[in-house]
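Note that this complex is displayed minus one protein chain, with the remaining chains in position.
Chain IDs A, B and C follow the sequence of writing; residue 1 opens each chain.
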Amino acid sequence: MVRIEFLGPIAKESLEMEATSLQDVAEALSSDEEIKAWLQTCAVAVNDTLVSSLDTPLRSGDKISLLPPVCGG
Amino acid sequence: MVRIEFLGPIAKESLEMEATSLQDVAEALSSDEEIKAWLQTCAVAVNDTLVSSLDTPLRSGDKISLLPPVCGG
Amino acid sequence: MLELYDNALDVPEILRRWYGSEAQNNYGAFIPFVGTVRDEAGIEGLSFDIYEPILERWFASWQTRVKAQGALVKMAHAKGDVGIHESSYIAAVFSAKRRVALTLIDAFVEDFKASAPIWKYDLKQGERYYAKERSTPIEGSGLLGAVE
Partner (left out) sequence: MLELYDNALDVPEILRRWYGSEAQNNYGAFIPFVGTVRDEAGIEGLSFDIYEPILERWFASWQTRVKAQGALVKMAHAKGDVGIHESSYIAAVFSAKRRVALTLIDAFVEDFKASAPIWKYDLKQGERYYAKERSTPIEGSGLLGAVE
């Protein structure tokens, strides 16, 4: 099981799922209409490191974070 | 009579001379070996406004200032 | 030196402390950037969410980068609500030379705006509204949206 966290303005509780890569996570989240709208503009971190490939392998216990567009300052 | 002031590190008392243009001032100062060494690197102000032409006319009572290279801060 | 505060920053106190802490360390230039909430668009203030683990990593990577140039960065940011004319953000660079400091404060503040995991909300009638139009997708965003 991996854990998915939605940060900032995404009004969604975190959830857990079975996944061996980000590809699996992408497919699962795309089926949720509410989340799907955010996917185009969100960055993704695995265990608090930003990642850039869907092939990123996942292990049980990993934390995946979705980071929507930012505006600090 | 115009008054010539030497600013900052130029160790020279101010002086007065007859002059109707900066050309006259340039010629007079060039004959002073101590001052001549500064002329190539000094900016010139007439009555506290920087000027860029030797043809600048002068009137009696004008103040001419020589500003050597600067380094504020 | 990354400092997070609940609500508005005490700007004079933070600047005094940062300046004092480096005063004997032979930096010739100190440039703080202070961000203040403007009275605009009928807001009562702004509110901020911060995801601290990634902010700390982002900040640490900057500290390493500027250290290679003999410089130092500091940053303070507010969490939660900050009223109009109060300050939410201070960044600062210390370096030996002015040119390095001027270049780094610009690069740091711009990358902060583009990359730091902080979300801004307008406060209107006590409610938070995500400042979506003023927000920037972090570089590499959209990864999970590439799947059909």
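Observations, loosely collected:
By definition in this document, contacts are C-beta pairs under 8 Å (C-beta built on N, C-alpha and C of every residue); 3 or more make two chains touch, one makes a residue touch a chain.
For clarity, every value in this text was computed on a predicted model and none was experimentally measured.
Displayed chains that the missing chain touches over the full complex: B, C (touch as defined at the top). Where chain B meets the chain that is not shown, the touching residues are 7-9, 22-23, 25-27, 29-30, 36, 39-45, 48-54, 65-73. By the touch rule set out above, chain C reaches the unshown chain at residues 11-12, 15-16, 19-20, 23-24, 26-40, 85, 96, 98, 101-102, 105-106, 109-110, 113.
Everything below uses one rule, namely that only the chains that are shown with their structure count from here on.
Chain centres here are C-alpha means, and the one lying farthest from chain C is B. Between the Cα centres of chain B and chain C there is a gap of 49 Å. Computed centre separation for the pair chain A/chain B is 71 angstrom, with centres defined by C-alpha atoms.
The centroid of the Cα atoms in chain A and the matching centroid in chain C are 24 Å apart. With touch defined as above, chain B holds no residue shared between interfaces to two or more other chains. In chain C, no residue reaches two or more other chains under the touch definition.
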